Each structure stands twice: as structure tokens, then as C-alpha cells.
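For this depiction, one protein chain was excluded, whereas all remaining protein chains were kept in their positions.
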Amino acid sequence: MSESQPRLSDILEAETILEGPSSRRAFLARASALSLAIPGVGAALAACSPDSAPRGDGSNRTSTERGTASEAAQDSLRHRNSDSKLDSTLLKGARHGNSSATGSATKDAQQSAYHRYDPALPPLATGGRLQVHFHAREVPLRIADDTVVAAWTFEGDVPGPIVHCQVGDTVEFTLTNEAVVPHSMDFHAAQIDPKTAFRSVPKGQSVTYTFKPKWAGAFMYHCGTAPVLMHIGSGMYGAIIVSPREALPAAKEFVLVQSEFYLAELANGVHAFDYQKMLSTLPDFVIFNGRPNQYIQAPIKVKVGERVRFWVVNAGPTHPCNFHVVGEQFDTVYLGAPPANSIRGVQTWDVAPGGGMCFELLCDVPGEFPFVNHGFGHGQKGGIGFLVVEA
Amino acid sequence: MSESQPRLSDILEAETILEGPSSRRAFLARASALSLAIPGVGAALAACSPDSAPRGDGSNRTSTERGTASEAAQDSLRHRNSDSKLDSTLLKGARHGNSSATGSATKDAQQSAYHRYDPALPPLATGGRLQVHFHAREVPLRIADDTVVAAWTFEGDVPGPIVHCQVGDTVEFTLTNEAVVPHSMDFHAAQIDPKTAFRSVPKGQSVTYTFKPKWAGAFMYHCGTAPVLMHIGSGMYGAIIVSPREALPAAKEFVLVQSEFYLAELANGVHAFDYQKMLSTLPDFVIFNGRPNQYIQAPIKVKVGERVRFWVVNAGPTHPCNFHVVGEQFDTVYLGAPPANSIRGVQTWDVAPGGGMCFELLCDVPGEFPFVNHGFGHGQKGGIGFLVVEA
Partner (left out) sequence: MSESQPRLSDILEAETILEGPSSRRAFLARASALSLAIPGVGAALAACSPDSAPRGDGSNRTSTERGTASEAAQDSLRHRNSDSKLDSTLLKGARHGNSSATGSATKDAQQSAYHRYDPALPPLATGGRLQVHFHAREVPLRIADDTVVAAWTFEGDVPGPIVHCQVGDTVEFTLTNEAVVPHSMDFHAAQIDPKTAFRSVPKGQSVTYTFKPKWAGAFMYHCGTAPVLMHIGSGMYGAIIVSPREALPAAKEFVLVQSEFYLAELANGVHAFDYQKMLSTLPDFVIFNGRPNQYIQAPIKVKVGERVRFWVVNAGPTHPCNFHVVGEQFDTVYLGAPPANSIRGVQTWDVAPGGGMCFELLCDVPGEFPFVNHGFGHGQKGGIGFLVVEA
């Protein structure tokens, strides 16, 4: 490994985030054993647990159900996934196991049914208290008629379910890890010690914490386990929308999570995510809510005269989302927490990776308005959908 | 074609924007015939119509004149340009025809004279009504002493002419397509159904629509025909400046359109635009108003004590414009519509691709102030000019 490359210790050091500097030395000692293994890890994801076929529309809601994992497939995955710090002795073998989808995973991939990700903002919880229980799961996810990806997910979908609460609500959150590698949860809407709340948990274990969002906005959530680029890049993110206590103007509200997909070559019917490609920053897809151009086929529909509010989260991992609606202008973009912090009369605004913003427009003209990432070198790779305004 | 690559259907799907979901199936059927042809299309542009040599200073104004096309050259181009969905059977041949500039196009290229793009904001139309008639034309455009590009243009120049109006004015716009491939026009200042107004028109036909800008600002216009990355990347964009009805502070006003050029190897004296390079997002030039460093040779000049207002549009297609004036600071940047939505005391601000913004500074110090894109990895590739403040 050339010394001019980023070192594994740098890539993995984010792990220290969750465990504190005190354990850094021990961690690096472990990491040194991995030094050559990371490049092959993306392709090693093709074996997926069979309990996690994506469900139909409406599935992107919080859930407490748990699948029954196939321990055989899990064992297969464990031997191939170099992100696990628990079995580093197996990692060197993983470098040579790139076409690693098992027969059952391939069958799972074929059976994985496409479903549209519902962009509608779910209703607010009542009583000022939400209980949210997510499960980290590895699933084959059909993102187009001809494409299935080996995703790391929250609740079996990419993005994970939309969480909707209000400033000052109490969110009681639990993550249960059903995947082989450790995972964690970082809510950008929480102000909390990440060393404990956002810590990684191994398979079969859970972490629970409670927070009260202080600011309104469109916030990202994501797995923060090292290397965080891989965990975000493999599908572990979603949106928590925090509405202000002061009512915003009446509107149809939608949530769009932009993300980039970096995919390995097809192997046994499934594309693994490719960590080296993530580092190259040249994505294969840049998409809203996990499927290329899904809202061309099944547009977002409103009626003329209605106000539309897009809560846009940019999960990245790397590029900005230059959000634009063709044929329309945003009368309001909230750069900070709504209902303040707004600017008016905007054609395009960039949401930073790891950021979120709220965009409003009044649909006073009927028609078919594409919403896009106007940075077309990336944005054209699947980042187009339709807002249909019906007369 | 690897399944991990963006599929042609994704790249071309933007076409659906202009025709609605109903025609999607038919479109994709057509597109499948093209599946291997797109990679070679950039280089196929080297043959250009001979009627379109750029004109001298002052030419970047709206016009109704029409050139007389050389049908022979147009025929040559038709056979090589794979963006045309009308002759897909010819496309496979185009992949092998990379050095395709005809003798007459080469001669045109040699005769193409360099002209500076006048950055001055043209005066407002009187009477609250503008008639703007643009023609889509393919021309060889000399952007430097030693460089001619095969451009797709509005009115024979890159950027196209500056349009200047006021909030609430009526803009009656007509696009006549003199080029072989279909083109269209998307004004970011318009609120209008893009399905009809921004539709593509084939050669020899026109589209007309009327709009009343609702917000002040620096707005992009561009061809929206699929693949939009190619049409923007090949030169089809410009600026429409919408002044607010409330007077802004008296100022010398200039328009800067940043864009990226991705060029194929020289063939017969002309550089075609290279679509694969556009997808690589590593441009050859990042420039203001279509020529590398043109305002070093012929600076923008004002007098000490004057206020300068830059209306900056970032046509992209991909990278931000991190606008900065060396030796100066912006006292005002309007993030949204002027005269509101401003911030003060700014060294550098990024304009998103597909966006526009208004920057003001008071020139109370004489000197020679370079304006730049301070993201120098890209910005140094031609994105430097001089603002000379004369005592």
C-alpha cells in the first residue's frame, strides 16, 4: 500500500468516534491486521440475508417486527465481510472472494420485488412522544426492473423509514442489529453524547436512547460505524423531519433523500456496493429515495393551487444536491430552521452532503414539472422525477 | 455495457420530461436501439454548419436573423450525430467516425474569428414587453487564438445572448431550430408547464411561449432536450437577468456565465465536445462567458467610486462557481431575489450549477482586481478575469 494513499488507520479511525480516544491504540493494533483487506470488501456483500425482501408500498414506516435470519447465509456473509473487526483473521481470504453471492442470495435477489418509495411525509405522532424501533438488515433491494443491489439497510429499505416529529417531542429510539457487522445510529436531529448513544452494536444486540429535537428541519440519520463512508454508501441512511411548533403554511409535504450509489460488477444477479468506487467519487447513480427516476414512472401528484413543501435530505456520501424544479421557482427556501431563516425567489439551491433543507413552491400552474439535481454530470444519473400539478 | 454503469435509459429518460410519462414506453423502446451508440457521440460533433461564424463585439444580443444553412454540411452532421432519435439506424456507424469534421467545416473553423463576449448588462426593454427570437445553431466557435470548438448554440454564441427584463414584464419567446438534432428552451425565470413550453422541436420548426418573471435575479436558460447534460455541455445556455421593480443602488452591471468545457481531441482543426468526459466531471476549461481568461486580455473597466454588480449564472453542467474578487470583498450578496435576501461582508460564495446569484462591491480603491472561481483545481482552467478600477 503506497504511503501516499490514505492509510487504513485514517479510514477506520472514525470508529474511535464511538469509543473515545482511550481505545485508539488498541483499535489501531487490530486495524493493522486488516491493512490489505478493505479494497475487496464491497464485492463481498453479494451474499445477503434471506429474511429481508423489501415490502410493498407503505413499508417505509417504522416497525418493530423482526425477520428470522438464515443462519447459514449469515455465516457465509460473516466469512466474507471485512468490516467486521471481530474476525479479522478471516479477512485476507475475503480479498479473493469477490463473486461471493450464494445460491440462496441469488434466489433472494430474483425474488426481490420492486416497490416505489412513498415520498409523502407521514402524519405527526400524537401525544408528543414517538417510539421508533429500527433493525439493521442486509437485504437484496430491487431498485429498477433490471437492477438489484446488496444493501445495508434500516428496516430493509433504502432510504430507511421517514421519521416525523415536532420540535420538543420525545423520540425513544432503539436500534437492533440483525446484520453480521456492527452498526449504529446517528440522528442529526439529536443533541446527545455520540460516544454512548451512537455506539456500534454487534449482531443480536440493541442500543436505545432518547432525544428531544430542538430545531425544525430536514435532518439526516445514518449509521456512523467506521468506515462511515462505507456504511452510508451501502444504504444506511434516511430522514427525520422535525416540524416547527408554529404552523407552517398549509402544504402537501414530501420527503426526498438524495444519495449516490457506487456499484460493483454484477455477480450472481446482485450488485454489491463498491468501496473503492466510493473513494473515487464518481457514482453510478445519483437518485432520490433510492431508485433511479422512480417518480418519472409514478409521479408525485398535487392539485393546482396547492403549496408543495419538499423536505430534502442529502445523504451523499459526497456530492451536493443542486435542487431545482423545471418550470417552477421556489418562493421560499429555508436555509436554517423553519419558519425563520428563509430566502425567496430561488431557482436552484445546493444541499450539502450530510445536510437538509426545506423548499416550498406554490403550484399555481398545472403541468408536469421535473424535479432534478441540476448538477447534471452526476444528477443525470437517475436524479429526475415528476411533480404533476393537476388542473 | 456493464450493468453497474448508468444505463442509457437513465441518461435518456430526461426526454420524458418534455413529453410526459405517457410516451415513456415508446421512448424507451426507441432508446434501446441506441444502447451502444452514445459513447461515441461527442467526437461526432466536429462537422459544423458553415453558416454560423461568430460575429464581432455586440453580437451577443437577441436577434431574428437567420443564416443560410449549407445543406451538404447538415447532411454530413445528420449522419454522425447520435443524439438524433430520428436516425438511430445510422448510429452504430457513428461510433467509428471520430474524426468526422468535413473539409468545409475545417475551413469554417479556420475562418471563425475570435470575439470577446461583452459582459455588460444590456439596457431594459421599454414598455414592459420583450420579443425574443433565438435560433438553435451548430457553429465552430473560436474561444482562443489556438482553439475552435464545435458548439451547439443559441444565436451562434456561447453563452447565448443576455436577456434583460424586469419583474412582471411580458417575455414573448420563440425558438427556431436550425440544427439537425431536436432542441428546446428552458428559462429558469419562467413559471410555466415545461411539457408544452419547453418541448423539443425538430429542425426547421419553432416553439413559442410567453412568461412573466415573478422574481428578480440572475437566472439560467438552457436547452432541456435529452440528454440534457450533453446539450448544456455543448454550449446551449445563457443568462436572463430579471431586475426588481424597486431600484437597486446605482451600479455598473455585468453578467458572468460560468461553464465547463469538456473537449475531444483536435480533429480537422476543431474540438468536439466530449460526452464521456462530461460524465467524468473533469473539465478541460472552466470559464466565464465562454472563453478562457478573456477578461485578462480585455478587462472589465469601471471608475473608482463606482458600485459594481455582477449577475453570476453557473451553467455548469456540474461544478459550483466559487466566486471571488481578489483584493476586494462583496459588501452584498443576494442569496435570493434582490433587493431582499442579502448577506454582507463576503469573500467567496458558491453559486450552484443551474443557479444564479447577484454580487455587489463598492470600488473605492483603484487597481486591477482579478475575479476568479476560487475552487482552483477546476477554476484555474480559464476562470480568471480582471476588474480594472481606474482612478
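In order of appearance the chains are A and B, and numbering begins at 1 in each one.
Here, a residue touches a chain if its C-beta (ideal position, glycine included) is under 8 Å from a C-beta of that chain, and two chains touch if they have at least 3 such contacts.
Note that this is a predicted model, so its numbers are computed, not measured.
The residue touching the chain not shown here, chosen from A:130, A:190 or A:326, is A:190. When the full complex is taken into account, the listed residue touching the unshown chain is A:320, out of A:320, A:345, A:367 or A:382.
Contact with the omitted chain, checked across A:118, A:138 or A:350, is made by A:350. Although one chain is not drawn, the whole complex shows that of A:165, A:279, A:326 or A:388 it is A:279 that touches it.
Contact residues of chain B toward the unshown chain are 146-147, 263-266, 271, 274, 282, 284-285, 292-293, 296-297, 299, 320, 322, 324, 326-329, 331, 333, 335, 343-350, 364-370, 372, 374-378, 380-382, 384, 386. Across the interface with the omitted chain, chain A contributes residues 2-7, 10-11, 13-14, 16-17, 20-21, 24, 186, 188-198, 214-217, 219-220, 224, 227-229, 232-233, 278-281, 316-320, 335-337, 340-341, 350, 352-356.
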